[in-house]
Each structure stands twice: as C-alpha cells, then as structure tokens.
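Some notes on the structure that comes next.
Note that one protein chain of the assembly has been removed; the remaining protein chains are unaltered in position.
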Amino acid sequence: MAQVSSTSNEQSSTAKSITLKISRYNPEHDESSQFMEFNVKYEKWTTVLEAILDVKKHFDHSVAVRYSCRQATCGSCGMIINGKPRLACFTKISELDSDVVTVEPMNNFPVIRDLAVKFEKLFDSHQKIKPYLIRDDTELVSDEKEFLQTPEEVEQYIQFANCIKCGLCNSACPTMATDSSFVGPQALAQAYRYVADSRDKGKDSRLKIIDDSHGIWRCHFAGSCSQVCPKGVDPAMGIQLLRGYMLGFRS
Amino acid sequence: MPQDEHKEGIGGMMNPTRYGIERVAYLLMRLSGLGLLAYFVAHIYETSNILRGQVGWNEFLELTQTTEGHLFLAIVIAMCVFHTVNGIRVMLGHGGVGVGKPARPDYPYDPASQNYRHKIGIYSSIVLAAVAAMYGLAVMFGE
Partner (left out) sequence: MRESTIMKIHYGTALAAVALVAVHILMRLTQNFAESLEYESVLANYKFIPYAIMLELILILLAVHGFNGLRVILIELKQGRIYEKAVSYGCLAAMIGLIAYGSRTIIMTNMGLV
C-alpha cells in the first residue's frame, strides 16, 4: 500500500519536501501493518504532527493519530519517528535531517489504529504506585498552615513532577520490549517523585509495591528512557535513587 | 505484527544502535553474563576430569590447549573483565551513586544520569576487557 501525493499547491516557495511514511494498521481487519507514503512540503518550523495533520487534511482523513495540545504538554502524540520514540508535536522535520520520515505507533503499547495506542496499562501501573501524597493526618484542621517546603526539598522531586505520561520511556525501555508485567520506567520514576517529597509518608508502602519480580529490579540502568524523555524527567535517575533506598544507600 | 501488546520483542531489546553506549553496555552485560555462565558450567565439567586420573586429565587438557581453545579463553577473559568492571559501575548506579542530583531540567534536557562518569566507566570496561584478552593471549601463546 503506497501512495505518492503532494501538497505543493498550498505551500510557499521556500518549502522543501520529504516523504512521510505512515504505518497503517487496523486490528479489526488488517493482518499486518503497511506503510503509506506521502510527499509533504515542510518549512523549518514544521513539526511531524503538522505534517501528519496535513496528510489528514489533504490526502487521507482516515489516518488515526491522537493529539491535543500541540506543545508537548498533554503527552498524547507519542510515536516512533525514524526509529525512536518522540512526541510528534515536539519533533521538527528539519531537525530529523532526513528526506524520509517514518512514523509508527509506539512500541510496547497495544495499537488501537495506525498511530494511536492504548494507554490503559501505563495508567494502571501509574495508579498502582499510589501517585499522590500519603499522610497520616488526612484532614487539615482549619487553623493549620499548608505544608511548607524549602527550595532544596522541592528540588528533590520537582524534575519528576514534569512527567506528562506520554509513554515514550516505556516504549524505549529494553525490559518493556519483552516483559509485559514490568511496572515500567514511567511508574517507577513517579514512585520516586512521591517518595522524595518531604510531605509524603508513603515510602514504605510504595517500596513494597515495586519490590516484586516484575518491579524495580527489572530495570538494568540502560538509560534509554531518559534519552527519549521530552520533558527532562530522567526516569533512569529516579529509578536508581529509588533503588538506593532499597539497597540502604539512601535513608 | 503481533498486535496484542505490540511489544518490540527480543530484536528490539537487543538492538544496540539507537540509544547510545549505555544500551550497548546493557547488551554486552547480558551476552557476557550468559557466556560466562556457559563457560563456568563447562569449566566445572572440564575440571572434574581430574577424577579420571593423570591420563584422563591430560587427555582433556589436550582438547583445550589448542589455538582455538586459547582464542576461546581470551574471549572468556574479555567477557569476565567487562562483566566485572561494568557490573561494578551498574551496581553503584543501582545504589544511586554517580547518577546525578535531581534538579529543574533545562532544554535540551540532557539526562544527568547518562553522564560522563558512567560513559567513562563503560568505555573503560571495554578497553580493559580488550587489554586483558590481549594479555591472556600473550601469556597463552607466549609459552
């Protein structure tokens, strides 16, 4: 299934063009995925998401892609772009330095259709690690102040609070490539985010949750998760620091 | 394409080309571990030939003391050194040593955990493995 099309009539004369290869697959009636090719004009600032939307607008509106904010905040448009997991809205075609841009659905996530994948397992794993502050005093008495933190205490976890749950880290992780029970770098980094928060008292219960045969010990510090994170979360660091608690390097 | 979970599979897990030297180290660590386990089992069997007396021992020694045997042993030495040095690096990393400190990230978000200390550790383990293999070859073939 290959289709060569062009959007030349709507672009300015400064635009260059690339071949955009889009993986097409509908689990309801397709045996396997196939690539459709489109010739797309682009400017220096054109993102991969814009190119895909261009294809939807001009050639094939049935291309399935999930997106929302277009500014790397919602975490919806994660996909494999030229072999690596990236956010389509955060990846400029000009930065890819290639005449052919291949887009595929993220690995290690079930495909809904074309480029859209299911996030249920990611959200389940995220929920499993109790992503909220745990305290003994569940209700604040009215005359009490809020929980104050020093800037140093905030620094301990704020980086990990940037996670937008886009799933790129889980897609890049070598363990997730074969282990469907692994809790994954996203959830583990979030476990660290709450454990490192000075207001939280749920360290022991979270460490217990991730201390199983498909928990934190299945991370081998390959660091691929950190390399693809579009928000600078550095899940690999969070996971190792979290493991530091379990090995007695941190208290 | 297995669509149920759309896992990358063993091919994806073993592909060392996309994520830098850390992923290469991950693959080499696995391969060297498996190789060393295989050698260890073979070595236990090999040394059990001492129970067959001097004749049995010498017979088995003749099988291993060949050019191919020496080359194989050099690879084992390389695997052993790499697995040891990189293993110590990974173990320290697992304890949170040398992985950087949490901080507000700035664009372009270079991950602090993938820092020069760990990269030096990986390259050192590869270089030391090569040097040890060459030393091993010099000892084995130098006699």
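Residue numbering begins at 1 within each chain, and the chains themselves are lettered A and B in the order written.
Everything below uses one rule, namely that a contact is a pair of C-beta atoms (placed from the backbone, for glycine too) under 8 Å apart; a residue touches a chain by one contact, two chains touch by 3 or more.
Please read all numbers here as calculations on a predicted model, not as lab measurements.
For the chain that is not shown, the touched chains among those present are A, B, taking the whole complex. Considering the whole complex, the residue from B:Ile21, B:Leu36 or B:Leu128 that touches the absent chain is B:Leu36.
Within the whole complex, the absent chain has one touching residue among B:Val24, B:Leu71, B:Val97 or B:Met140, and that is B:Met140. As for the chain not pictured, it touches chain A at residues 175, 178-182, 211-215, 217-218, 246-247.
Listed by residue number, the positions of chain B touching the unshown chain are 10, 30, 33-34, 36-37, 40-41, 44-45, 47-48, 50-51, 53-54, 57-58, 61, 65, 80, 84, 87-88, 91, 94, 139-140, 143.
In this section, only the chains that are shown with their structure count from here on.
Put simply, the C-alpha centre of chain A and that of chain B have 31 angstrom between them. Of all residues in chain B, those touching chain A in their complex are 1, 3-10, 12-13, 18-20, 22-23, 25-26, 29, 90, 93-97, 99-107, 109, 111-114, 118. Contact residues of chain A toward chain B in the complex are 25, 27, 32-33, 83-84, 105-111, 117, 155-160, 162, 172, 174-178, 180, 196, 220-224, 226-234, 236-238, 240-241, 243-244, 247, 249-250.
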